[in-house]
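One protein chain is absent from this view; the other protein chains keep their places.
Here the chain labels run A and B in written order, and each chain numbers its own residues starting at 1.
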Amino acid sequence: MGKIEDLETINGEGYQLTNLDKAIALARANSVWPLPFATSCCGIEFMATMGSAYDLSRFGMERMSFTPRQADLLIVAGTISKKLGPVLKRVYEQMAEPKWVLSVGACACSGGIFDTYSVLQGIDRIIPVDVYVPGCPPRPEQIIEGVMNIHELVKKESNRRRYSEEYKHLLGTYQIEIDQHGEAK
Amino acid sequence: MSQEIKDILQAADPANVATINFGPTHPSTHGIFQNILKVDGEKIISSEQTVGYIHRAFEKLAERRPYNQITPITDRLNYCSSPINNIGWEMTVEKLIGVDIPKRVQYMRVIIMELARIADHLICNSVIGVDAGALTSFFYPFSEREKIYELYEEMSGARLTTNMGRIGGFERDFTPVFHQKLQSFLKTFPKAFEEFDSMLARNRIFMDRTKGAGPISAERALSYSFSGPNLRAAGIDYDVRVMSPYSSYEDFDFIIPVGVNGDTYDRFMVRQEEIRQSLRIIEQAYKNLPEGDYKADLPDFYLPAKSDVYNNMEALIYHFKIVMGETELPVGEVYHAVEGGNGELGYYLISDGGRTPYRLQFRRPCFIYYQAYPEMIKGLPISDAVLTLSSINVIAGELDA
Partner (left out) sequence: MEKQNNQEYLTAVQAAFGADVLAHEEAFGMLNIEMTPSRIHDAIQWLQQHQDLSVNYLTNIAGVHYPESVGREFAVVYQLHSWKNNLRLRIKGYLPKENLHIATITDLFAGANWMERETYDFFGIIFDGHPDLRRILNMDDMDYFPMRKEYVLEDATREDKDDRFFGRNNNEL
């Protein structure tokens, strides 16, 4: 868990200095709004993760955002078929920067046991993924670990990432064009 | 169709009709279903469904897998109650090869399957609560549901996609921990369940919201080949467990609850009562659990213990034959049905004697009854359509195969 003491700071009587990036990142990491894109079996384990026994709200994440416009983290849990692929990409494009993607379960990561004509062999073929959680389905503990890895990424990420050429290039490899604010066109 | 709904449909002014997209990713669809609704104000005039968003080609996949490797595919049909699917498939193969299953295995299967039914109905009913605006009713039963997962874990090692049992029986006997956890579950669950029941069953707001939402008549339900709790809510007492008993269901005393109107409230109440009946069955089966082996004598299909494989030539050969799919199988066509969480879950298996099925078709109750959805929501407000969708318990894995 991020605490203000964890930041690299210059402390003194009555003041504490850090850089803005780190302060913002700390705030962001502890109030991630997830968009659960739960399609199948992993969705039920995700429900268990949200439920009373595992309680995802301990990580500042009890507010599920069902609109992509107000979400920071896209949690893709379950099989994505080729028919659904364009829908997922559309949802990703609609999310505002900054945004992260957590791929939950073998199907979302690689197609899993469904090496079939109708299943997309991993969502990283259409959108960039930050953290992969393996398992068929992963246990709630694993999903929580994936979420905590996302938090670590969020804490480290620069505010300027989305303006970088690197980021533009990354999204370009997925045929996603971005404007000068880093938002998908 | 009632006169009231007819009036609504006739009064619809074409200029006021709006087309809205309900899904594929909509917060209240709990899965990926798309419905394009034509609405006049709040009232739905017509709807057009699109399914297949998580089509995973189970049937084609099953034609490429040896029989014991198909069990994991069945897990992912109705993943809220995977053990029923697993055991249903195992029984289909046992029917094909014609083997006598020990009484103890049958009773163990009944216990596991009824636990799965409870887990399935709990998800469905708690989600109806969520869609009616009661989030507490989701959290209460979920902590109880975790206990069922622990029981699965004790028997199979997995929580959700259990791959429970083997052709011919179980992988292991009930362990001491299982006994202890099942006994404590039987003690604590009824109280927790009645608490959940008391939150919704006679709750005035819940009743007002769900009564009359998404009704279907018995005749239409039958014509649509409904099965399971949705059919029983419409007033027809068809249950595979009673009609064609399998796995010794004829030994147990339980009733089949039926509804009257086939609306959301009836579906909710039928599922609630089925949970109570499932508990009764588990208690009876557990009390009378026969002594004996936890597996049938079936060396051609049942994997030998690992210690035997390493030390015993015969076991090694059987192990090799099973893993490589070298077992001889009868030629024939079998249909076997079990009462799944959502209704008659059938396996239509055509074997040509090869290592994989020639054709395996799953009769998936969701897929069959979801087509009635446009008819059920005609003339209702959108909020009732949401409740209807969650109360018929459409599971995407089962719907899209």
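Here, contacts are C-beta pairs under 8 Å (C-beta built on N, C-alpha and C of every residue); 3 or more make two chains touch, one makes a residue touch a chain.
Please read these numbers as outputs of a predicted model, since none were measured by experiment.
Undergrad: With the missing chain put back, one of B:59, B:251 or B:283 would touch it. Which one?
TA: Checking each option in B:59, B:251 or B:283, the one touching the absent chain turns out to be B:59.
Undergrad: Consider the whole complex, including the chain that is not shown, and state which of B:36, B:207 or B:222 touches that chain.
TA: B:222
Undergrad: Given that one chain is not shown, which residue among A:52, A:121, A:142 or A:159 touches it?
TA: The single option touching the absent chain is A:121.
Undergrad: I need the residue numbers on chain B that touch the omitted chain, in ascending order.
TA: 51-52, 55, 57, 59-61, 63-64, 95-96, 220, 222-226, 238, 243-244, 332-335, 337, 344, 346, 348, 350, 358-359, 361, 363, 367-372, 400-401
Undergrad: Where does chain A touch the missing chain, residue by residue?
TA: 82-83, 111, 115-119, 121, 125
Following the convention adopted for this analysis, only the chains that are shown with their structure count from here on.
Undergrad: From the mean C-alpha coordinate of chain A to that of chain B, what's the distance rounded to whole Å?
TA: So the centre of chain A lies 31 Å away from the centre of chain B.
Undergrad: Within the complex, which stretch of chain A touches chain B?
TA: Going by the criterion above, the answer is residues 37-41, 43-45, 47-48, 51-53, 64, 66, 78-81, 83-84, 87, 91, 113-114, 116-119, 136-137, 139.
Undergrad: Please name which positions on chain B make contact with chain A in the complex.
TA: 24-27, 30-32, 52-57, 60-61, 72-73, 75-76, 79-80, 123, 138-140, 142-143, 145-146, 149, 159-161, 396-397, 400
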